[in-house]
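A single protein chain has been omitted; all remaining protein chains appear in their positions.
Right after this comes subunit A.
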């Protein structure tokens, strides 16, 4: 029966058993140091971009430039969505920067509801910049604080390696349903950023993965490619179309590689011998 499974295997499928030993040869911890350092540079670069973009964005918000602020919203978030595995380690900041109305007892009216989605609510739901200035100031202060803390962070290897899967879980749990950026409909932009952030982790680990489990790596690459090809159809000159434009067929088309990626990437830590 297994032979037949193999014959009919297609690329989106998670890896079949014959391709890998059940107990993977561990990669030595020393070998992870290089990739982790490389990733840290990426994260710091993204964090710097986050600060710069947030400066432009919050300036527009405070100047009452509604259309400009709306246009900048999605791109401002992107660096944050790419580096979430590390950014999320500071849960106080994560809550202040990226919580959703549902996370708060009084939803949109809750005084603790701050950050991107609070401003998104003003810009896209209320269609006004009125009263957003304090939220803009706080967001900018929070992302600057995040940048500082990331510089001081000793990067935990398991969080980095596990982050590739964590980003995909994020997509599977909220981005694929379009519920995170519910006022602006900009979820495809977050979606792409999560994918890029996950792929970056795979890329820095690539030489090690190639050695430890080349078949797993090929499979993962194939599914990243599949997701990117579908997302590319929704690109516009300066970002992505509204989530509502995503066709049912493409939504299903994304679901298959995303779920397969979630399964495959959940094996990354073990594959590299991390506990």
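Note that in this section a contact is a pair of C-beta atoms (placed from the backbone, for glycine too) under 8 Å apart; a residue touches a chain by one contact, two chains touch by 3 or more; residues count from 1.
We adopt the following convention: contacts and distances are computed from a predicted model.
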Which of "Sarcosine oxidase subunit delta", "ABC transporter permease", "Fe-S cluster assembly protein SufB" or "Deferrochelatase" is the UniProt protein name of the chain not shown?
"Deferrochelatase"
Residue among A:95, A:157 or A:239 touching the omitted chain
A:95
Touching residue (missing chain; options A:79, A:162 or A:178)
A:162
Subunit A residues that touch the omitted chain in the full complex:
1-2, 4-5, 8-10, 12-17, 20, 22-24, 84, 88, 91, 94-95, 98-100, 103, 162, 165-166, 169-170, 172-174, 252-253, 255-257, 259-260, 262-263, 266-267, 269-271, 273-275
